[in-house]
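Yeah, one chain of the complex is gone here, protein chain that is, but the others are all in their spots.
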Amino acid sequence: MLLLTCPYCGASVEETELTPGGEAHLKRYGPGSTDQDFEAYLFLRPNKKGVHFERWRHAYGCGKWFLAARDTATLEVFGTYSAQTTKPPAEIIETIQAKHPDWSPE
Amino acid sequence: MTTRLAQGGLRIDRQKQIEFTFNGKRMTGFEGDTLASALLANGQKIVGRSFKYHRPRGVVTSGAEEPNALVNLGEKGRFEPNQRATTTEIFDGLSATSQNHWPSLDWDIGEVNALAARFLPAGFYYKTFIHPRPFWKHVFEPFIRQSAGLGKAPHPEDRDEDRYEHFYAHVDLVVAGAGVAGLQAALVAARAGLQVLVCEQAPRIGGRLPVDGAEIDGLSASDWIAKAADELSGYPNVELRPRTQVSGVYDHGYVLAYERLADHAPDADTPRHRLWRIRARHVIAATGALERPLSFPGNDKPGVMLASAVRDYVVDYGVSVGDRTVVVTNNDDAYRTAIAIKSAGLDVPCIVDARATAAGLLVEEARALGITVKTGTAIAGVKGLRGVVAVQLCAQAGEGSVTEEIVCDAVAMSGGWSPVVHLWSHCGGKLTWDADQAFFRPDHARPPTDHNGAGFVTCLGAADGALQLQDTVANADSVARAVVAELGGSAADAGSPLSVAARPEAPLEPIWVMPQGAGVKKRSKMWLDFQNDVKVSDVQLAAREGFESVEHTKRYTTLGMATDQGKLSNINGLAILAQSLNENIPRVGTTTFRPPYTPISMGAIAGEARGEIFQPLRRTPIHAWHDDQAAYWEPVGHWRRPYCYPRDGESHSGAVTREINATRSSLGLLDASTLGKIIVKGPDAGRFMDMLYTNMMSSLKPGRCRYGLMCSENGFLIDDGVVARLDDDTFLVHTTTGGADRIHGWMEDWLQCEWWDWEVFTVNVTEQWAQIAVVGPNARALLDKLGSDTDLSAEALPFMAWTDAKIGGFYARVFRISFSGELSFEVAVPASQGRAFWDALHAEGAEFNATAYGTEALHVMRAEKGFIMIGDETDGTVIPQDLGLHWAISKKKEDYLGKRAQSRSHMTDPDRWQLVGLETLDGSVLPDGSYALAEGENANGQGNTQGRVTSTYYSPTLDRGIAMGLVLHGPDRMGEVLTFNTTKKIVKGEKPKTVKAKIVSPVFYDPEGEKQNV
Amino acid sequence: MRRYSAFAIAREAARHHLGWERAWRSPEPKASYDVIIVGAGGHGLATAYYLGKNHGIKNVAVIEKGWLGGGNTGRNTTIIRSNYLQDPSAAIYEKARSLYETLSQDLNYNVMFSPRGVMMLAQTQHEIRGYQRTAHANALQGVETEFISPRKVKELCPIIELKGPRYPVLGALWQPRGGTARHDAVAWGYARACSDMGMDIIQQTEVTGVRRDGGKVVGVETTKGYIGCSKLGVVVAGHSGVMAERAGFRLPIESVALQALVSEPIKPCMDVVVMANTVHGYMSQSDKGEMVIGGGADGYNNYTQRGSFQHVEETVRALIETFPMISRLKMLRWWGGIVDMTGDRSPIISKTPVENMFINCGWGTGGFKAIPGSGWAMAELMAKGESPLAAEFSMGRFREGRFIDESVAAGVAH
Partner (left out) sequence: MSDIAVSALAGAAFTGIVSVSEAGLRGMVTLKADLEAAAVKKAVKKLCGTDVPAVRRVAAGPEVQVAWMAPDELLILCDHAKADAMVADLAAALAGHHHLAVNVSDARAMFELSGDAGAVRDVLAKITPADMRPDVLVPGEMRRTRIAQIPAALWFETEGKAFVICFRSVAQYAFDLLSTSAKPGGEVGYF
């Protein structure tokens, strides 16, 4: 049962107060995009066994979406951060690399 | 003969006698007895039957690891199978029956299995019962099922009389186990100021200490425990819970503990069980160690027990398990049992010690008491059918030729101890094999890790492999200090280490089979898993057949899969497996440890959620009125809406017809409060609305309404409803009942995660309003009669307009929208006035025969009008284009959610089925979900289809069946007749029954809309 | 292979069962094979079996990183049914179900297929309509199924509470020839038969890479070294994403934990399988007597085979409401598996961007019932390059928007 800190409330809340939202940092492809890009955007997922960036909504709390960097093999959480970003912030990346030196963002 | 001793028994209060029954026989025990100790005290040696061979079974342990002594407990609403006698405290009126036998415990037909045992080795059922085919289901399986299973099934109509609850706790530290190690750890943490929750599964704290005895800090065991408990109770930051088992450790420091509040006092008006849902920064598992049996022929017979258990029964309960008890061991600790028995005035014919030599203080003490010690010796066989009458001895080194026979009525065995590492392992903690002490203990380098990637479970004391008291205490003290320091407590205040006067013990010698050279005949009489009847020979068979992984062996033999989860059998079993594979034990490894540590009640898991509060029930402000009218309810999400309001003797369909006729002919009232209402406001609201809806919303004028469609990004219709523009930068979005929360979340998702620079706020105001549809030719008349401060005439408030108004004194928002095709006003008033407004409408509406109608009438009327219904015409695979809703899909907008998806090849395919109306030729009602047949079969031999019914009703208005459906090229085939299947069951040889229906326009009623636009 | 039978047991009993031979060999890998299957779960082993049995391709290795059958095949609630709504699903699940009927005989291994019947309770008007639609579809698909009354429900399963109170039972979709099978035995039976055909089942060996030559697969890297092959079938369920990455492409799949639990064993009290989808719970009783209960899937990616408690809580709550008598039973054990969920919750049996590499995955929460049919189709696809049973399950459907959505008829995937 996961425990995540909502970056907006600053409260550490358990999974049952949140709703999961799948892969984070997806780029939306709309009209005019290629079938490939659109398929990738909607369906194709890295589904990493390891470092994973994902969306959560503090549904039973402030109602805000936030993002988390989590290891899907150990469930270690490297940090949570604002949903208003297109890529993981530097400090999160540092935290991850501190634990996994050979890891680098795609 | 097992019996109660004249004196002794630390746990029992001889002043307080308790009466109970076993298999109908009245028995007595003392307060503090467990059912097991009480049964033994009453001479009840056989307490149950084994799973597979139905062998007679007696009590073998004194705790949570008990595989044999399981009973049906209680009656009716308090009946419970498979209750462990060794952890069941007795109470007045307790009634228990033994399990898994017919006709009786002593004479069990199933025992033939035992005679046939040789034909029923591990996994025999995989190799037979193959022919003839039908026999498995009809002959073999029923037989196997009957003889399998353990306790009785509760009666289907009995209802649990007890209540249950949960409790959430957040602490620095959970200490599982209040033995000497756990207590010391708790003291250290408490003194350092940490918040500590100590959970002890037993009713008494102290663990093994009271029975094993020792001097700690110059105090007797009991005094030291009392002192520790007393100090702990003084700390506000410490909570100590007896009868509370830590049942599982989960990710991110989540811990479940199972508190048994009323099992020992069923008449107390408390919840029976309380499930603790704990968040702990750290977990200390001070869970001790469990003794292992020895694998000698006949080790499963009633009267053969763990040495520690025999000791517990004598010392804790004042119960003798036999007049003459042979102790068989490979370690010193078992000598404590011999000494305890002897000190109780009972006889120990000899101690059979498999080790070549036995020295050390305990051994000396035993010898000093005149007990013969036979070293290098083993048990070759146990005589007696339903109980022990003698044991045959042999050399441990040999193959088992009997050297002598010793008359005895009990055997106390000890094969060494295994640390209880379950809580360490539940969440992935790894183990290491300690060859000297022959057990797995926690590998400190590989603990289970939490959300910070840090280890969060620590075993200490015996659970960490420190078995001998002086080691236990030293280990507990130092490890606890380290944990406390890590958690930010100051070890300085932790108090001084304990001084222990205990007797050092000689090392044990690992003994996996006894005697060492036993042949297959003997090995097939050595039990590993007493409950599931798994023997040494079975594990060896598994290895022989290639089930080399310990996980395969487990599943092939069912070793460790019984209700005790192999607490006694697993280590012995995998040692045997390793031997047979010529592997070393650590390479074979253990099976996965899974929660719960011991089984927990389903009731506790569900907690308070039963009956009325099984699930939240959402009620509109008018709910009570519906209830008073005996509405027939239809669940919609967590809401409940009236399906119809049957009157006395009226059928549901009769009621629906009446409601529709009343509405179409005069006046109907619908509680539409459950409809979603979301406010969308801001400079970018129009732009946002245009992205949400397939049609153009930004162009909507304030004061007007527009029907709109929402699609998922994958192109499929997800919701529809009427949008009202409140002012230039504010929209009111109506969603379906099921859609309100979903769509609001959906909006927030896009606003927060994609278009966060757009200035838009949303609020879900669904429940702020009671919304009532006033429908029918007399709708306006009623509102006028109530009196409105605003002109509601067709001119002032035309179809698809809205206005604020004061109606009959109620502040209201009035929408000229219609889902029925009639003149209709949807009137929203604040929820707090909803019921009053509803009552007013009925009062004033009486003269118009105002009739409340339910969801079914609503559905029929919308179908008569050809309006689609989300969930009927749509099912997650339908796009607006399929439903002839092109008019609602803006061509001007270059983007909206779902637009890109709708341009994929399969979505633009002209062969997609399209919405049409359907009329059976004979006027009958098409069956729900029936399919339109097409010629031939597909590549997989399935009948081809060319369409399906999406909704179908009897229309009272037209007095015939009407339906809508999706049909291949439907709109181009008006008038064509299709064949629909009406059979829902295929009967071999029979061709499906069918009915013919004509393709027509989906609008069956008032196509020009003359009625709604008046 | 020496055949199994009552006589064989009697014969062996005479010599204390010392004469039984291995159920399957555990060979060292050869340098190369015609076909390598990655993953010795039910689907992988069945694929190998039908490659040999139906297509005469026997120079096959099945490579398993753990112990065979230890994935989801070894941890599922064993429900077998084929009354799915959509044609492609009904086709492959019914093919599988009918193969199950004779699987024990085909494999000479008792997989204990027990066609005791599966019912899915209808507890809302919407479910009634959904199941009636399914029933109509099944009639045309040749799947024997039927919508039954509450009375019949109670007859077939006396421990059900019909009256709710919250969600009265309004009827059920009933498949009399659905049921359960002994999950481990299915894997073991196929493994034994494959081994008997001369195929190599290589356990405790992980495939760590896919070697390609000009977009064509030539072999796999493993923890036991490189092994060549001319065709590769990847059948690794929860680890499909990991394997796809190793082959350089992505799948429309996310891996999440799905949980199950069993009660302590009790005497027979439930002769059918019941699924209550409104309240999210399903239950059956195993031959050993435990009540076998399936929980919900987590919503977040997870490879730990441990799930979150609230799903177990929700399921048990739902089942006590449906079967009040279980309230005083005890949960004996609780575990999880990593299930591979696709974008439309339907499986993938398909060619891949890598030539001669095929993938069979996405069975998610419901693939045990499909094992024989899936193996049959996958083998045909690998041997012939196409299979009518597999056609609709190609990866391409996600690009074209041609989904196979079973959730539509109030159905669930188990």
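Chains: A, B and C, in written order; residue numbering restarts at 1 for each.
Throughout what follows, a residue touches a chain if its C-beta (ideal position, glycine included) is under 8 Å from a C-beta of that chain, and two chains touch if they have at least 3 such contacts.
Because the structure is a prediction, the values reported are computed rather than measured.
In the entire assembly, the chain absent from the figure touches the shown chains A, B. In the complete assembly, the contact with the undisplayed chain comes from B:Ala831, out of B:Ala831, B:Ile870 or B:Ile889. Annotation: of B:Phe810, B:Phe848, B:Tyr896 or B:Tyr953, B:Phe810 touches the absent chain (contact as defined above).
Only one of B:Leu5, B:Ala117 or B:Ala169 touches the absent chain when the whole complex is considered: B:Ala169. In the complete assembly, the contact with the undisplayed chain comes from B:Ile613, out of B:Met1, B:Ile613, B:Ala796 or B:Val977. Touching residues on chain A toward the chain that is not drawn are 8-11, 13-14, 16-17, 59-64.
Annotation for chain B: contacts to the undisplayed chain at residues 163, 165-170, 195, 239, 268-271, 274, 277, 279, 608-609, 612-613, 615-621, 638-639, 679, 681-683, 759, 761-763, 765-769, 809-811, 830-833, 835-836.
What we mean here is this: only the chains that are shown with their structure count from here on.
Chain centres here are Cα averages; for chain A and chain C they lie 30 Å apart.
Separating the centre of chain B from that of chain C, both taken as means of CA atoms, is a distance of 22 Å.
Rounded to whole angstrom units, the spacing between the C-alpha centres of chain A and chain B is 28. Across the assembly, chain A contributes residues 1-2, 19, 35, 42, 74-75 that each touch 2 or more other chains.
Contact of a single residue of chain C with at least two other chains is seen at positions 304, 308-309, 399. By the touch rule above, chain C contacts chain B in their complex via residues 4-6, 8-10, 12-13, 16-18, 20-26, 66-67, 69-70, 74, 87-88, 90-91, 95, 101-102, 104-105, 108-110, 112-116, 123-126, 128-130, 132-147, 158-159, 165-167, 182, 184-185, 188-189, 203, 263-269, 278-279, 287-289, 304, 306, 308-309, 312-313, 316-317, 319-321, 324-335, 388-389, 391, 397, 399-403, 405, 407-409. Here chain A touches chain C in the complex through residues 1-2, 15-16, 19-20, 22-23, 35-36, 39-40, 42-49, 52, 54, 70, 72-75, going by the rule given at the top.
Considering their complex, residues 239-242, 245, 250-255, 298-304, 308-310, 343, 398-399 of chain C touch chain A.
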